[in-house]
Every structure is written in structure tokens, then in C-alpha cells.
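Here the complex is missing a single protein chain, while all its other protein chains stay put.
We just call them A, B, C and D in the order they show up, numbering each chain from 1.
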Amino acid sequence: MENLEQIRDRLLARFPGAEVTLINNPGPSAQHSLLLGLAQAREIALFLRDDPALRLDYCSNATGIDWPAKEFTDVVRTPVKDAAGATLRILEEKTKRVTPGFLEVVYHLYSMEKKHGPVVIRLRTGNRTDQVTVPSLTPVWRSCDFQEREIFDLYGVNFEGHHDLRRILMWDGFKDHPMRKDYVAPDDYEWEPTPHGAVLEKAKAHYPAPPPATVP
Amino acid sequence: MTDPEIASPSAFPEPSVLATHSAATVRPVHDEFHGDLLEVSMGPQHPSTHGVFRMVVTLDGEVIVKLKPVFGYLHRNHEKLGENTTYLGSMPYTDRLDYLCSMTNNWAYALAVEKLAGQPVPERAEYVRVILAEMTRLVNHMCLVGFLFNDLGTSFTPLLYAFREREKFIDLFESLSGSRMMCNFQRFGGCRANPSPEWLGAVSKLVDGFPKFLDEYEQLLTGNEILLARTQGVGCLSPELAVQAGITGPMLRASGVGYDIRKADGYGIYPRFDFRVPIGAHGDTYDRYMMRILEMRESVKILQQALRDIPAGPVMDPKSRLRNFRPKPGEAYGRIEGPKGEIGFYLISDGSPNPLRYRVRAPSFVNLTVIEDMCLGRTVADSVVILGSVDIVLGEVDR
Amino acid sequence: MLGTGIIKGLAVTAKNFVGSFYDPARLVTVEYPEKQIPIPENYRNFPFLVHEGDDPIATLRCVACKICENECPPQCIYIVAERDEKGKVLKKPKIFDIDIAVCMSCQICVEVCPFDAIKMDQHFEIAAGNRFEGLLLHREQLAKPNSYYQKIHPTEAAEVDAMLTAMKARQAAEKSAKAKPAPATQTPPPAA
Amino acid sequence: MNAPANTNSLLERAPVMIRDWIIGFFPESLRWPVGALLAIAAMLAVFGLVFAFLTLAERKLLGRAQNRPGPNRSGLPFFRGTKLFGLTQPFADAVKMLTKEDIVPRAADHLLHFLAPVLVVAFALMTFAVIPYGRQLVAVDIDAGVLYFFAAGAATELAIFMAGWASHNKYSLIGAMRALAQLISYELPLLLSVVPVVMLAGTLSPTKIVEAQANVPGGLIPHWHVFTPWGAVGFAIFMVAALAEANRSPFDLPEGESELVAGHLTEYSGFKYALFFMAEYFGMIGLTGMGATLFLGGWQAPCAFLEFIPSYLWFGVKMLSLILFMMWIRATLLRLRIDQLTRLAWKFLVPLALINLGTAAFWSRTDSWSGPLQFVRWAIALALIVVPFVVIGRRLTAGLAPRTYRYAT
Partner (left out) sequence: MTPEAPITDNEREELRRQGIMLTSLQEIYNWGRSNSVWPLQFGLACCAIEMIATATARFDIARFGAEVFRPSPRQADLMIVSGTVTKKMAPQVIRLWNQMPEPKYCIAMGACAISGGPFKQGYNVLKGIDRFIPVDIYIPGCPPRPEALLNGLIELQKKIRGEKLTGPNAARHLRPDGPGERLVPEFGEHDLNPPHDPEVWQAPSLPRKT
């Protein structure tokens, strides 16, 4: 199989103006991925599926990822030097920078015919609140059907063009998207005999008296 | 390798044409002979839904004109819990995904983490993994056949024979790992315990006697005319649709696509073994049943080879660590051929002890995609059989 | 011919029916409350705490390091360390609770314990009529002697004991080496 | 009929003597109703017990076929720790069933919901009236007994439909519809399989049919209908249809546990459910009893020298072995689908039964053939049966066969 750079180049040649970015995976698995722009994602997916050299006819895994907004603190260190050039002190300038959060949908593609893979493609939403629509790839690979519904249910990604976009795991009247990182589970804390960590915090909130930590 | 029968789409079709959904392929007739449609909700408590699966079935007489699967009755937040616990802490949870095959789940997860962390595995551990995985496959297929026949209306007899044999395997799992079902045996970089020669001998004895049981089992079941009538031509799945819908495992091979991850990926040490991948020609329930039977025979072969060749040595990589396991940032998707199909784990690490994303690609969840296509136009009695032949376990469908 | 498959199947059930009267392989039932399936040595059910001496609480191996509490995936362990009058933390648990209504018998606490203080029990007949009293085990119920451990897991316990004695011997040797400046070239014990 | 002396042994006559002794206490005008009541009471008691132990036998037999012992530790009240091999299990079940809360769904038709189990047992019991259990043991000896039997037997299916309809449950309704389809399909082969017997015996009275199968003095092979070509086929068809008629596996579609939860029984609890259970076993007893009467010589002993054993015991043995056979089938086979069930009836059993009618006619015409002609008679009769069986069987299972598979590598 060609490597991802070649695929990207071919895609760019075939779809001029499309956004295809290679995302490097620094880990030892070296499963790099292609980030597709939303506008032409479905056409590119179709191409990947039907291209005779690739024939990625099998979408194994579709999953959502929640990337919450991240706050970075950039520290710029400027040494203050005296006339001789010796460092007197170092000035630290801290600037806070927030990378906006987004939701991501990842597809792992294999070829059953050519028996190669995986090719990982990703789609990203604009943010985590109102621009959460991505094109559905269910028309291309039906295996995404339930998996996209699951992403819709648990992450709140809206799939445009999905034929039956309903909640799949939670009940219909459920309002939240529980797999998001900022989801707060309903506070059904009642009695935990062995609390620690987050549960201990809850226990403290529910039993404001000193935490349950003394002899019976 | 023989050419799998995959029809390639000739033209470049429009996306809208591609939606191979089965919306109302069987159209209900409304005239004086056909009354109203009957909507029956099968499940979540139903003897043949293998747990808490639910199918909302619309019937015209006894013929299904619409079938909507409803999931989530066993959605126990596996992935969320996996993201809130350490890499090691997720291992026992994987046992509870497909609770009939904890060993293969363990392996798939260990494989994904090993990919993520670049962790090597000693050779003996690879052999132990193969032995355990193939034993699990035997157990799973055996039980599946039993459950399938329960759906077909036997009074538990095949299931009880299967469980009689299963107990022998379970005893071996228990004496090695300490638990009958929830083995929690694989670790990142090997296995938890080194099997003793006596244990391997016991496996060898059991495996050698297994074909005899299988013969008796087949004598009871395979040639039965009622079975043939109930399963042949029932719930056909075309190879095109199977590939398109991401079906894996015996169900895919029953449709005639020779895709086995043990061959395609060659993970672990599978390339060293000589085994064949059976493929069906019709993709009906009978083929799906026979795939399991034939795969069991192949698994016995793999087991015999593995038990013959297993080297001595440690089963744990000395450099692997149990506590404070923090893989470098990155992501990995590891998959193996589980008894039900491709079981994969997708992990993203941000360098912390907990994975940032922990995703389970469950075979039976995806395999259910085509349940409506297979059931349309069939009767209620067929639908439970078709569902039985898909081989679902709700623990991994809903996770 | 139609019916041969059915007759074959009938033969199999008949064989099993007749076999159940003389062949133990075809009547595999173990009459449970009277007889028991032998439980393999490795079997694990719920954790217990190993103590060495006669006084269960005073001679617990546990040092309340809370590693198991942190590693326990379902968080069913709760430990509070003993403190002396001045508030200094002692290496002893004051509270050690395991909620066996939550425990998933995964054995991770045993694997991570550096002191071999927590081990898996094999007692499983613990059906209770009350969730709040019967199923929350305190350190008094959890503490079981080392001899019990040796009884249920003989191989594993022998290894652990050998390791512990070796470690003690090494510590004693180190101590004596420190006490006496004599050049003690003691070989480290093989098991470590 | 010149019966040997030992057939009039004390044991043989005991039931009748006891009856006569009891009704002797009553004035002449009351003797007939008291006798009838006694017969009913005796039947209820005997078959009630038979039912109880049959449930146990079924559970034990299923258990044994599945490598386990089945219920074996119920013991006795007041004597805890006794086990008695589980022989008291049915009574424990009865106590529980009797004391269980009776739930009628709010939406159900209360009257029909109540009537259905009563009727189903009543109809099943009615079939018992005409079966000759022994030499003199028949409650009502009517001339058209066979017809009466099948009429009453068919009515139980109507009661089942009633149950399904009244429960107001979708599963029950589907089960009820299946029961009706099954009734219509299997009533015909059941009756057709009996016609040859009636034809050759020349009577519709069960007692006379049994007498027609009396032993030829000195004969070693029993002179039963099942030992003739047409009788064997008729018996086989009868048994298959009886399985369907009694809603037993592989024809237990109305109950259809794996598909329809419990079919028409889904909404029945407590004693009403027990009544259905009872009716199923009564139906089985009745059908196997009639099967034994028509084909297996009824209460006749297989050979003349075995006639010292009371006739009703022979009947019991035959009936029980047929019931055990039904249980054995249940332990092995899977369930048919409703369309296959009807297809089996219409396309296989009915034509075969019709052909069997022809065979029976041939058999009765050639009664005089003897010597080597006897062999010709058998050969022709067998050919008349086997050839259609193979041909129709092939057509029925067209396209169904075990397959061979290829391998990817």
C-alpha cells in the first residue's frame, strides 16, 4: 500500500482545493492519519473506497473524540543582560493562550479485497457547541451506521446525511452527551462505603460533617 | 489465497445511490385480506434476544415488514470508565465486554496497548496467547451453537452438551487464571502467569478429545432435516452488503468473503500456524452455523500445533511495568480476530496514566447493522434464529 | 432419505440418556451442597488480609500504603492509616474496608501490593440477606492467618514465604553489616 | 371370542368388581349416575396422578438426556432432609401453583380468560370417555367413538385460541393464530391416518377396533395393525399428527418459547397455568391412548401366553411408552416454522395418508393371498408406501442438504 503522503498527494491532485492534512502520530504505533476538510469529505471517502489501488472497502471503526479547550501558558524567557553581556536576571513573560476545543470523528479504514490498512481519516468540527456538524460517511460505508449514531448520542456530533440519526444507547429524552470530557454525571450519590477520589469529594458534599474517616 | 468474491462497483456511483438501507423493501399490502400491521416489541426481556437486546418488529401476519433494533439496555459506560481509570485498570473491564470470551478481549486490549507503548512480548507469551485465544474460540462457538439451537426451539439439549464441554475449558481457565469467566489474564508485555507443563498437558488432552465431541455434536445437529429447513436460505447476506456493512468474523466468511484478521494482519505468531479459513457460499443461517463448526475444527489444529511448538521461557517482558504505566503521547488501533469478529481497541494517550480516549470496536455491535436486511420478509421465528446466528453478546454491543 | 438426520439425532440423545446411568462422563452433575467441585489453587474470589501472628489486627502485613486503594479499578477498598497520639502516621491500617458487593475479583490489588499483604480468598458461599451488613467487610473480618493462605494457595504462598524470609534475612544482614563494620560479603539471596 | 380362562383373573376383573360393589349400595334408580360419577372420579384420580408423575418423568428424562439427574431432592413436608428421589416434586409444584396469585390483565376479556383453561381441561377429559383402558374398562362405549374422540380433541385447540384471544397480548394472539393454523392442518392427516383402521376393522367403535386386533391363538407376532404395511405408515402419520395436535415439540408452535415468550400462555399465572399444563398432558395421554387403541392393539397382550397380565396394564405400558417416545423427541428435536408445519401437513402427510388408504384397500382385497403370494402381497404393499415416501420426501426437502465448504487458504 502507498504511504499516507502519497495518498494525500493523490487526493490533492484528484480533488483540487480540498483540505487534506497529514497528522503525525508520535507514538511507537506510527498510525498516522489524514485530516479531511468537511466540505469534500464524502467525495474523498468515496474515492478512497473505490480507488482501484486502495479499495478501502471496509470501515472498521468510527469513533468520536472530545478535545476540550486547552489552556496553555507560554513562557517567554528573555534574559536581561548588562553591558558586559552577563545575564543579570531572566524576565519571564507568561501569556495565556487557549486553543479552542473541538470534536473529532476518526475512521479506521481497511481493505478486505487488498488486505491492507489501516488508513485513518479524521473529521473535525468547528467547536464543541454550535458547529458540530460533519458529513456522515454512512452512505459510503454502512458499517458507520450505528457507530455514527453512537457518536451522535455520546458526543453530540451531528452527522449530516445520516439516514436515521437518533440516540442509540441512551434513551430518547436524555439531554446530555456523556462521553464529553466536561460531562457531569447526575448526582445520585447516596451511600458509598468505600469512598475516595472523586467519590470522596461527593461524599464530603453530601455529608458536610467531617469526612467518614473515624472508628465506628 | 483464493480470490474472495467481492463484486467491485463498476461505475462511480452517486453518494445518494449508495445508501444501501433497507427501508421498506418488503411493502405491506393493505387490502381486504391483509389487516393492520402488528407492532411487537421483542425484548429487552425475551428468551431469545441473548440478553437485553430489543427489536421493535412490525408484522404483517407473521411476516416482518420492519425491524428496528434498540440498544443500550446494557450500556454500562465502559468507555467512560476506561478513560477514568488506568491502563491496567481497564484490563478487568475488558473481560466484561464479551463475557464469553474474556481471553480474546484481554489480548486485543493488550495488543492495542503494546502497540501504543511499543512493548515487545516474549515468545512463550505469544504461544500462550494463541492457545488461550483458540480455546476461547472453541468455547464461544460451542456455546453459540447451543444458543442458536435454543432459539430454534430445542429444549436446551445442545446447549447443555456445549456447556458440559465448556466446563472442561472453563476449569482450565480457572486453574490458570483464577476465574471461570473473568480471566483478567493478559498484561502489557506478556501474561500474568506462566502455565505449568501439567496445565499444557491437560489442554493437550482436552483438545485431542475435542473432535470426538464435535462429531457427536454434529451427529445430533447438522444433518437434522428440521435444521436444514429452518436455516437454509434463511437470513441471506450478500458478500457486497457484508463488506459494505463492515461485518466481520464467521458471519462475513459465511457470506463468502475470505477475510480473517489472523491471516490478513498476521498478528501475534499466527503466520507460523497452518490452518485454513472456511468460507461459505450462501451467506445464510446454515452457513453461519457451519462456519462455526468448521472453525472449531481449524482451531483444534492450531491448538495442536501451538501445544507442540511452545517454547520454554518467561511469559512477561522484564521491562514492562505494572504500576505507573504511562505510554508516550500518541494513538494506536489494535485489533484481533475475536470469535465474533474483529475486536479492536483504539487508544489515545496524552502521557498521563489514563488514556485520553479508550474506544472499543465491538464486532457484534457492527454485525448487527444488517439485522434488518436479513430479517425483512421472514417470519418472527426466523428473526430470532437470524439474531442467534449473528452471535451477539450484549456486553459488547452496548458496552 | 427424509428422517435419517432426525433418527441420528435421536440416537445421540438416547446414547446420553442410557449413558447417564453408568458413564460418569455422561452424568457430570456434582451434587453441590453435599459434594464440591475441587477448587483449583489459583481460584480467586475476594481479597483478604494476611496476618502473621496470633493477634489478627496487630500482626497484619498491611502497612496502609494505599496502593491497592488507588489501583483498585472499581474503588472498593477504603483505608485509613493508624496514627499515634501525636498524629504521626503509623504503618498500620486503622480502617481497612472492602465492599465485596462492588469488588470484581480482578486481583489487581494482590498484584500491586509490594508487601504481599493482601491475597485472594476462595470462600464463595457468602449469600447474605442484607447488603449493608453482610457485604462490607472490615479489617476484623478480612484478617486471616498466613497458615490459611498457605492452605488455600500452597504454591504461591510457599514462594511468597521464601521471598519474605529471604528479604528479612537480607535486611538483618544489612543491619548487622551496618552495626559491625566487618566486611561481610554476603551474597544476596537468589529470590528477589 | 373364546378368551382363555386366565383373562378372567381377579386382577383383571378388580376394577369392575369394585365399581359394582360400590354402586350396590345405591338404589336401582341411582346406579347409573353413580356409576358414571365413579368412572369420572376414577379417571380423574388415576390420570391426575399419571399427569403428576408424567411431569416429573419428563423433567427427569430430559435431565438424563442432558447428562443431569433432574429433580431429586424435594422430600416431604415435616421431614426436612428427606429427598425421596424427588418423587414428591409434582406435589410441591401443585401446592405452589394452587397458592400462587392469579393475575388477570386489565385489558383481558375476563370471562374468556377464565373459561379457556377450564374448557381446555374439560375437552381433554372428554376424550378419555371413549378409550377402552382394559377388557371391560371403557367409560362410554359408543359406536362412533373414534369420531367423538377427534371432535373433542379438536375442541381443545379452540380453547387455546380462546386463551390467546382473551389475554390481549400480542404474543398470545400470534400463538393463538398459530394454534388455529395447526389445528386445521393436522386434523386432516390425523383423521386420514385413522381411516384405514376403520376401513379394515369395519367399525368406528374403539372397543371393536381393539377386539379386531385380538391375538390369533398360537401366533407369535401380535396381530396388531402396526405390524401391517398400511398400519405402520398410518401409525407413523398418526404419531406425527398427534405431536402436532398435542402441541408437543417439534410442533409446539403456539407456545413457541423462543419466539413468542410463552405464546397463548403468556398471560396465565397460578392455577390457570397449571390447568393448561394439565391439559397438555391430558391431551398427550388421550392421543397416545387412542394411538395404542387403534394401532397397537389397545389392551391386548402381545402374545396369548402373556394374557395373564391384566389388560389395563398392557394398555398403560403401551400408552406410557408412546408418551416417553414423545418426550424423547422433545429432548432431541428443534421446532418447525409455521409455514413448514403446514407444508409438512398438506404436502407430505395428507398425500401419504391418502396413498396409505389405497394400500389399505389393496391389503383388504388381498386378504386371501397365502403362501408365496403372501410375500408378493407384502412387496406390493411396501412398494406402494416406500416409493411415494421417497418421492414426496424428496420434493419436500428439495434444495435442502448438508453442504460442503471451501477454504480461503
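One rule holds for everything that comes next: contacts are C-beta pairs under 8 Å (C-beta built on N, C-alpha and C of every residue); 3 or more make two chains touch, one makes a residue touch a chain.
No experiment lies behind these values; they were computed from the predicted model shown.
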Among shown chains, those touching the left-out chain: A, B, C, D
Per the touch definition above, residue among C:56, C:74 or C:145 touching the missing chain: C:74
Selected from D:157, D:187 or D:267 as touching the chain missing from the view: D:267
Contacts of chain C with the absent chain, listed as residue ranges: 27-34, 36-37, 45-46, 73-75, 95, 99-105, 124-132, 134-136
Contact set of chain D toward the excluded chain (per top definition): 59, 63, 66-82, 86, 88-89, 91-97, 99-103, 257, 261-262, 265-270, 273
Hidden partner chain, residues of chain A it touches: 169-176, 178, 183, 185-186, 188, 190-191, 193, 199, 207, 209-210, 212-216
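Assume only the chains that are shown with their structure count from here on.
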B-C or B-D, whichever has more C-beta pairs in contact: B-D
Centre-to-centre distance between chain D and chain B (centres being mean Cα positions), rounded to whole Å: 44
Inter-chain centre distance, chain A versus chain D - centres from mean C-alpha coordinates, in Å: 66
Separation of mean Cα positions, chain B and chain A [Å, integer]: 27
Per-residue multi-chain contacts in chain D, two or more chains: 65-68, 331-333, 397
Sequence positions of chain B contacting 2 or more other chains: 4, 157, 161, 164, 220, 222-228, 263
Every chain pair in contact, whichever chains are involved: A-B, A-C, B-C, B-D, C-D
Contact set on chain C toward chain B in their complex: 2-6, 8-9, 11-13, 16, 28, 40-44, 67, 71, 73, 104-108, 111-112, 120
Interface residues, chain C side, partner chain D - complex: 1-3, 6, 9-10, 12-14, 16-17, 19-21, 26-29
Chain A - residues contacting chain C, complex: 193-197, 199, 213, 215-216
